[in-house]
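Every protein chain but one is kept in place in this view of the complex.
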Amino acid sequence: MNTNLLPFVLFMSFVIVANRPLAVPQAQVQPRRIVSLIPAVTEMLFALGAGDRVAAVSNFDKFPPEVEKIPRVGALLDPNLERILSLKPDLVVVYHSQEDFRRQLDRAKIPTYIYTHAGLADVTATIRSVADRVGRGDKGRELATRIESQLGEIRRRAAGRPRPRTLIVFGRENYALRGIYASGGRGFIHDMVTLAGGDNVFADVQREAVQATSELILSRRPEVILELRADPLTPEEESKELAVWGQLASVPAVRNRRVHLVVDARTVIPGPRVAEGVETIFSRLHGGR
Amino acid sequence: MLQAADVSFGYRDELVVRNASVEVADDGFVGIIGPNGSGKTTLLRLLAGTRAPGSGRVTLDGVPLTSLTRTAVARRMAVVPQETQLAFEYSVLEVVLMGRYPHLGAFAVEGPSDIAVARHALESTGTLDLQDRAFSTLSGGEKQRVIIAAALAQLTADDPAIVVQPFRAATILLLDEPTAALDLKYQLSVAALLRTLHRGRRLAVVVSTHDLNFAASLCTSLVMLKKGQVMASGPVDEVLTPDRIRELYEVDAEVVRHPLTGNLTVTPLGTGARP
Partner (left out) sequence: MRPIQRRLGSTLALFGGLAAAAIVLGPLAGSTSISLGNVVDRSMPFEQNVDAQIFFVARLPRTLAGAMVGAMLASAGVVFQGLLRNPLATPFTLGVSAGAALGAMLAITFGASLAWLGLPLAPLASFAGSMCAVAVVYLLAGARHRGLSTNVLLLAGVTMNAFFSALILFVQYFADFAETFRILRWLMGDLDISSYQPLVTALPLVIVSFAIFAWLARPLNLLSLGTDAAETRGLDVTRAQRAAFFSASLATGAAVSVGGPVGFIGIIVPHLVRLLVGSDHRIVLPASALFGAAFLIACDAVARTIMAPLELPVGVITALIGGPFFLWLLVRRA
């Protein structure tokens, strides 16, 4: 090369490269290093066949078993920005409410997928949207359709049956009927139980969570109580926890021994296994054990 | 008789009072004098029994204070501190009635005789008209007189039959710097009050003060305290001499019997620059 021209060519290359239009990060189609802070979305990614592209997960991820080996980077309240950045992700799945964190990622020019937590119908919508985002659109539509038809089938089976008044508890103090949190008339837990054929006793409360005091429980007279738990219990623990409800012995569900500890993470994660979760709820609602 | 025999008291290695001996006769009026930091207040506390001496003994009629119950001591000795700060709002009468507590059983309450004693005590100090006032609203002089009344109520033996009763056994009133915060007028009225009480009842008085003239006008005997040790003690005219005053306060002074009052009067002349 003519050495007199070399500096000029180098200089012009620099000018051209420096002035290229900034590509908007979201335009990338196939992210290959995904960080997912939402366990439900992690499950979706694996179900879509993109599990090998998951670089990090939240502290609370437990499924599928492969996540045991994947690094953890925090969760809703405490995402570890440094660790996340060190993994050089090209997509980070964040909660809608993590505003500050999202801004930090935008400043670092890392693309984000914003997840909003809502009703049952949004689960399949999210599956489709996440699938498109990671370039597995067809698989996503297939998975979503399959789940929707499973749910439809359960709805049909529930249609002919009586609908028991149901109290859905998703949190309380250990071995005490204190601090009971029940599902209100909003959210995917309410949707799941309603689809499976239960009448949420707090359907009229337009909130996702209701602090259920003993007066509220007594006045709503649930015929079935479902306690949703993700973590397993020993048989001894289970019987002790069930025995606690004896304090409200006059509640129909307690009197008729229709208090069920539903130890199934699929009932509390709005992810691809949600239809199986609804199936579990169905069987407990309608007399199964 | 109240007697401190060779008492010492201190914190860690520092002795605030050292080998002090004081005698208070049943009709005594003892003044404890000395500069600030000489241990006057501590000596007073040792005499009153609120602090136990590290060595030596304090006895009341021969019995060590430590072997008497607190209420038994409280019925014979009352202390008027320099200042009284109440944490809550009490009326004057309530404050004086608290002086009756050593005379009440564990769950007993004040009866009509106690209230009569309290009122009489207020009257002796000229504060009966203040009885329903809140204590915190009083002036410094009024407060001092009310506390003296409370002390008197504390020392009055309880005999439901007779309301106005001179003290049966000798009782002792101890006052810590009673005139330090008072106006001249109140200083004089408190002095007159103490004189009357001392003469009228079987009441011994111990007063710690830095006001030499106040001490000279009231006391029958003085205890001079220098750096925690008794420098001199005895009748007033024996103890209150220019030499002693120079030794105690490093001040030249003239000690003269006042033509009008008949009391010894100390007039400071200048700081003694003598080595």
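Per-chain residue numbering starts at 1, and chain names A and B are given in the order in which the chains are listed.
Operating definition for what follows: a contact is a pair of C-beta atoms (placed from the backbone, for glycine too) under 8 Å apart; a residue touches a chain by one contact, two chains touch by 3 or more.
Since this is a predicted model, take the numbers as computed values, not measurements.
Taking the complete complex into account, A:Leu177 is the one of A:Leu85, A:Leu177, A:Ala203 or A:Val263 that touches the chain left out.
Across B:Ala4, B:Ile32, B:Leu46 or B:Val73, the residue that sits in touch with the chain not pictured is B:Val73. Residues touching the missing chain, restricted to chain B, are 45, 48-50, 70-71, 73-75, 77-79, 81, 84-91, 93-95, 98-99, 101-102, 104, 106-107, 109-110, 112, 115, 131-132, 154 (touch as defined at the top). Residues 60, 76-78, 170-171, 173-179, 181, 205, 210-211, 213-216, 218-219, 221, 231, 233-234, 236-237, 240, 247-248, 250, 255 of chain A touch the missing chain (whole complex, contact as defined above).
Please note the rule applied: only the chains that are shown with their structure count from here on.
Between chain A and chain B, the centres computed from C-alpha atoms are 80 Å apart.
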